[in-house]
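One chain of protein is taken out of this complex; the other chains stay put.
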Amino acid sequence: MKSPGYGKMPVGVMVSSAFLLLVLVCLLFPDLLAASPLKIDTSLGAVPAGSPGHVLGTDSLGRDVLDLTIRGTRSALLGPLAIALGSIVIGLVLGSLAGWFGGVPDWIISRYADITLSMPTLLLAIVAASILGGGYWVSVAVMIILYSPFDIRLVRSAVIAQKNKPYIESALILRLGTPRILAVHIFPNIAHIILVNFFLNIAAGLVSMSSLSYLGLGVAPGDADWGRQLADGKGALFDNPMASVTAGLAIIITAIAVNVVGNYFSERTTIG
Amino acid sequence: MKRAAGYIAKRILELIVSLVLLSFVIFSLLYIAPGDPARQLVGTKKATPELLARIRESYGLDDPFFVQYKRWIEGVLHFDFGKSIRTDQTVIEYVAPHASVTLQLVVMALVLSVIFGLMLGIVAAKSRGTKRDNVINTLALVGTSAPSFAVALLFLYVFALKFGWFPIYGIGNGSFGDSLRHLALPSIVLTFGVSALIVKITRSALLTEDSKDYTTFMRARAVLPARITFVQLKNVSAPVLTSTGLVLANLVAGTILVESVFSIPGLGNLLASSVTFHDVPVVQFIALALAFIVCASSALVDILVFLIDPLSGKARSIHKISTAGEKNR
Partner (left out) sequence: MNALSVAGLNVYIRDHQILKNVNFAVESGSAVGIVGESGSGKTILAKSLIGLLPGGGRPEGEYRIGAEEVPLAASEKEWRKIRGKRIGLILQDPSTALEPLGKCGTQILEGVPKENRKAFDVAEALAEVGLSADVQHRYPNEISGGQRQRVVIAASLATEPELLIADEATTSLDVVTQKEILDLIDEIREKRKMPLIIISHDIGLVSDRTDYAVVMQEGEIVEEGPVAELIANPRTDYAKKLIEADRVLFTSDYREAPKDGSLVVVAESLKKSFEGAVALDEVSVEVRRGECVGIVGESGSGKTTFARCLVGLERPDSGTIEYTGKGHPQMIFQDPYSSLNPSHTIKYILLEAIRAAGYPQEESKKKLSEMLSLAELREELLSRKPDSLSGGQRQRVAIARALALESELLICDESVSALDVIVQNQILDTIEGLRREKGLAVLFITHDLSVARRIADRIYVMRGGRVLEHGTVRNIFEAPKEAYTKELLEAAFAAGHL
């Protein structure tokens, strides 16, 4: 991935990267930053921010809001990461198949993608997650299925754009095998598109998954999860608004940061 | 003309397949859902085995899958969606009042989004690289990245709770002025997200046109800037319009969540509560209806664009514009 060297990294990208690093620490080592384990104190209830021992106050169950938010990172982000990964894997396999071979596989895969794409993703996810009733990972699986058509299309058109380039045709004339051409000649040239899309998928996944958990789907009541925390905290909006505002800000800022970094990669790689 | 007929046929066929598939998915999800629907239908009555058997019989719950699906679909085609489990009203009777609230909200947000989205998108593109462009861009980034319900909560906290500019919950006493007052903040939240999407689409489409030769040639002839912008808008109208489906889907998804935050008794809220109560016919109906609206309007716009665009299918293929907000629908 070569990129022209002019211009320093914009401030927004630096701040976003730093924030994502912090999020990553919360995700991997929650115990480092949060008191363990989460203490429930129903007699305390929701106390406002700035109360002794609770910088951001407590929620209606008396749990420390800061700790709850830090522990919610895992649930908020593992799913989106899995969605982004799963979706890109399906996209790579089916997209390359459709793009490279064309013909019948392409027709079938493309129609599948067209039709799935025309459906409202979140609505279907809500219905599916609510009816299947399953846990967190069922929602993730549903999201992967609904996200993958985007990635299939993306990979397909990237492969098609590559397929007719003279260097691919030269490889064909040299009689190199299909797996080698795909792996050695096409993949390195579309990798940056996939990377950028991976970021966008995480951001979108974060929004979708937190929307579901906000509606109470995929996570049990009282679980540490940003969407859930926001929903639960809404009930205590007058006592301690920070309970839900913190969760809301965590979701918004993380989503923006992921998009900022993703856009930065995308701009860096499309200039040259 | 033959080409147009072919395209319309293809697009309608695609729509039908989508809808059939959608209905099938929604129905089969409910079919395989854990829990005994008969037990749900009993409601609060005592669930004797005889009663359960009677309910199974009368609702045909023991029939094979496809027989049940066929019966359901036939009902749907005659606008018979069954009865709500919670209230015993027919689904349509039950849902209708909620729908009108949602319709008000969606229309308000859509009108505002289109106006602000197009305006700011054009302004941003025409002042590319300036401070004004940066501000609009940043707002659009926030709008497309942030989930509507989180924004809704923050706006609720700041503008309703802290500043007291807007009422906090609900729909008010039913008078027009009061409901407008209650719907104002939710519409603003929705507009924030949806117009951001329109800004991004419009801006990026216009910027692509800026680097095209025809723009250079028009500038070289000192054609009026307003005329150049008009011609560019004409040229991007097809790709921008084809993202209507995306915009609508975004709006519908946003509405469901935003209604819940503001406790507005609309379709979204009803959907959420019906999910909790396992009111299956209502969930089926709302999901189908919303999906139908999104899919059908997107197909309709595609066809309209094809018909009014003298180049459709000839000199260019309508490219799909993608943005960060694309998947949050």
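Lettered A and B in written order, each chain numbered from 1.
Note that in this section a contact is a pair of C-beta atoms (placed from the backbone, for glycine too) under 8 Å apart; a residue touches a chain by one contact, two chains touch by 3 or more.
These numbers were taken from a predicted model, which means no experiment stands behind them.
Visitor: Among A:S17, A:S60, A:S157 or A:N189, single out the residue that touches the unshown chain.
Guide: That would be A:N189, which touches the missing chain.
Visitor: With the full complex in mind, choose from B:L21, B:L139 or B:V231 the residue touching the hidden chain.
Guide: B:V231
Visitor: Among B:P49, B:P64 or B:G129, choose the residue that contacts the chain missing from this document, as touch is defined above.
Guide: B:G129
Visitor: Could you please point out the chain B residues that touch the chain left off the display?
Guide: Contact residues on chain B toward the absent chain are 128-129, 212-214, 216-223, 225, 227, 231, 234-235, 309-311, 314-316.
Visitor: Quickly run down the residues of chain A that touch the omitted chain.
Guide: 2, 6, 165-176, 184-185, 188-189, 272
Criterion: only the chains that are shown with their structure count from here on.
Visitor: Roughly how far is chain A from chain B, going centre to centre by Cα mean, in whole Å?
Guide: 21
Visitor: Flag every residue of chain A that touches chain B in the complex, lowest number first.
Guide: 114-115, 118-124, 126-128, 130-133, 147, 150, 200-201, 203-208, 210-211, 214-217, 227, 230, 234, 237-238, 241, 244-245, 247-249, 251-252, 255-256, 258-260, 262-263
Visitor: Could you list, by residue number, the parts of chain B that touch chain A in their complex?
Guide: Per the touch definition, chain B meets chain A at residues 14-15, 17-18, 21-22, 25-26, 29-30, 32-35, 141-142, 144-147, 149-151, 153-154, 156-157, 161, 245, 249, 252-253, 256-257, 260-261, 271-272, 275-276, 283, 287, 290-291, 294-295, 298-299, 324, 326-329.
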